[in-house]
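Input: a single structure, listed below in structure tokens.
Apart from one protein chain that is not included, each protein chain of the complex appears where it belongs.
Naming follows writing order (A and B), and every chain is counted from residue 1.
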Amino acid sequence: MKTDTLKFQTRNRPFQQYAGWIIGIGLFLLPLIQMDLTTYLTLTVAGISLGMLIFLIASGLTLIFGLMDVLNLAHAAFFAFGAYAGFTVLNLLNNAGWIDTASLAQSLFYLALALGAAGLAGGGLGILTEKIVIKRVYGNHLMQLLVTVGVSFVIVELLKMIWGVNDEVVPVPMGFQDAFIIFGVFIEYFRVVAIFLGITIFAILQYILKQTKLGIIVRAGVENQEIVKATGYNISWIFTLVFAAGSALAAIGGTMMAIFNQAVDPGMGNQFLIFALIVVIIGGLGSVTGSFVGAVIVGLSFNYVAFLWPKMALGVNFMIMAIILLIRPKGLFGKD
Amino acid sequence: MDIKELTSLETSGKKTIQELTIAGIIFVFFIIPWIIPSFRVMDVLAKIMIFTIAVASFDLLLGYTGILSFAHGMFFGIGAYSIALILYHSDTPSGYHIFLAAGASIAISVVISLMISFFSLRVKAIFFAMLTLALAEFAHILGVQWSDLTGGADGISFTLPGIFNFGQTLGTLFNTQINGRLMVYYFILVIAVFLFTGMLRFIHSPLGRVLKAIRENEQRTIALGYKTFRYQTCSIVFSACIASLSGILFAMWLCYVNPDSVFHTAIMVNILLMVLIGGMGTLYGSLIGAGFFIVTENWLPGLLKSIAGLASDSVILANMADRWQLYFGILFVLVVIFFPKGVIGTFRVILDRRHQLHSS
Partner (left out) sequence: MPDMVETKPSLLCLENVHTHIDQHHILQGVSMDVAAGGATILLGRNGAGKSTTLKSVMGLLPVSQGRIFFNGQAIEASKPYEIARMGMGFVPEDKAVLSTLTVAENFRLSMFRENEKTHKKLAEVLDLFPALKKFWKRQAGLLSGGQRQMLAIARVLVCEHTLLLIDEPSKGLAPIVVDQLAESLIQIKDKTKVILVEQNFRLAQQVGSDCFILDDGRVAFNGPMDELAKDKIMMKKYLGI
């Protein structure tokens, strides 16, 4: 009943519906007071590409939570695992001497190879984790949090065991080290790739969730598992699938971030988990659209503030999170 | 609320045994520096005491109130940093600086924990966990980046005032040197006993019982007319203060702090593991959890290395021995899945079952 009244309220008051968007966009034009247009545009492109990378990791987190009601704190570990998987593929290509001479098209192909390997590795690890550990703790939030903290610990230690404890330099395909200039704005190719990948994955997720039978089953499972089970669907396999998909997204995000920073280290997951958590909290747990918008907000504000007041960058994200939580305790797109 | 659980350790016959056990444990902690004059042993015992307090304070929150806050380790760090900064910046450190640090860390902890509990009222439990996790990560990053204040990743080392000064020797008694470190050890013992007793009083007070009722069934407790938010706030603030005091003890014992040693989420994970081993909602379990964890943390790596040394040419084996924390992680997962009640909790269940068998 609650949702009914809410729906009708927004329908009858269109201004309120758009007010948030107008204020939001206005806020993002605010930095223009302090900087010239070129800098602003450069920072905006960089911010959106950072946002897309964060979206990759946040979307997996929110997907797993949305369907399975599991807050997977091992997500950061899947992210780091994916980074190492992608790093290994790039390293092999580098040993063959293909990385330094790659054209843009070849670079894209190598990136696809690395992302594919990371996605498969992350998805596989996700299936294992779900089947061995997570399925034993459905329905108990506290145990889920604790058990996923443990899993994350195990994965990170395994990373250290396999690849060593030190930072490693990630070989970046030559084609991505170039940039092009539009309106005086210096844009690296890899940023464009990141933005493109983020939007593509957002579109695919939206299509699957909204248009396909699988999406209907998934959304129905979020709302009422009993009906879905009694209709004849094996929901435990659907859970495994979603968990694997979420983990694969984290792993893909990990490889992208590894190339972005040109480095991997075993603890890298935790640094980005904080971004992902902020994004998911801002966007609302369980909403893919929410984490898309949240990721753009976090990416942009982080870049603007990092340019103006470097030390405040992370603090500003916390402030945004706190303000949004005070106005909307369930996040921008959160549901009951 | 399960009345049997509340009174299971309070029946008169058991009570004397319990009191004797506690007295015995305190006596062991008191006497060991004289029997085994080894720094390593003393170090392990001191850390056990410190973490027992930190773990128990976390258990107040998790086990007795059902709130999972990942920001708890942060309060530990706040305590540690407040004493480090005050002693580092004071020209002539003296005893009152320790009280000043305690006061300052409690003040900061109260303010931050009030803010945290204000948010916890507004969001779901799972949201709260995420929020506090993000906050804890933020504190760690702040500790590293705000280097003007915190000394960055290098951390701060400082000297303790008066009789606690490590360089000072007051003489020898029964072949044991009475020096500053020994004085700090006994200071930790006294404070730890004091704080632990305080927490025991807290959970057995009417307030503690309401908290247990909230954990069992929040809706019902609200329906009974309790303002549950106030009670939860009390427990969040109280446990944060205790955690920051244990952080002070930790810093005093090491005379050094850095972000990785007090703010890192690994500290939080360790505390979680200790709570789980001992058992949630069993204050005494914190001693078992902390004891087990710190003893194994100190001797397991050496043990593994010596095992790996038997086959010295195997790189994989050496690698596996190096990563002793891996086994802790696996243990952690296994404990959560198979023994969610921990040592003390499982023990109580077995006792209860036997009790039921005898009575029927």
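Structure notes:
Operating definition for what follows: contacts are C-beta pairs under 8 Å (C-beta built on N, C-alpha and C of every residue); 3 or more make two chains touch, one makes a residue touch a chain.
Model, not experiment: these values are computed from the prediction.
For the chain that does not appear, the touching partners among the shown chains are A.
Of A:A203, A:I216 or A:I323, it is A:I216 that touches the chain left out of the display.
The chain that is not drawn here is touched, among residues A:Q34, A:T101, A:T200 or A:N234, by A:N234.
Across the interface with the omitted chain, chain A contributes residues 3-4, 7, 213, 216-217, 219-220, 222-224, 226-235, 335.
FYI, only the chains that are shown with their structure count from here on.
If you average the Cα atoms of chain A and of chain B, the two centres end up 34 Å apart.
Partner chain B is touched in their complex by these residues of chain A: 65, 71, 73, 133, 136-137, 141-143, 145-147, 149-151, 153-154, 157-158, 160-161, 270-271, 273-274, 277-278, 280-281, 285, 311, 314-315, 318, 321-322, 325-326, 329-330. Residue ranges on chain B touching chain A, taken from their complex, read 62, 66, 68, 119, 122-123, 125-127, 129-131, 133-135, 137-138, 141, 145-146, 265, 269, 272-273, 276, 319-320, 322-323, 325-326, 328-330, 332-333, 336-337, 340.
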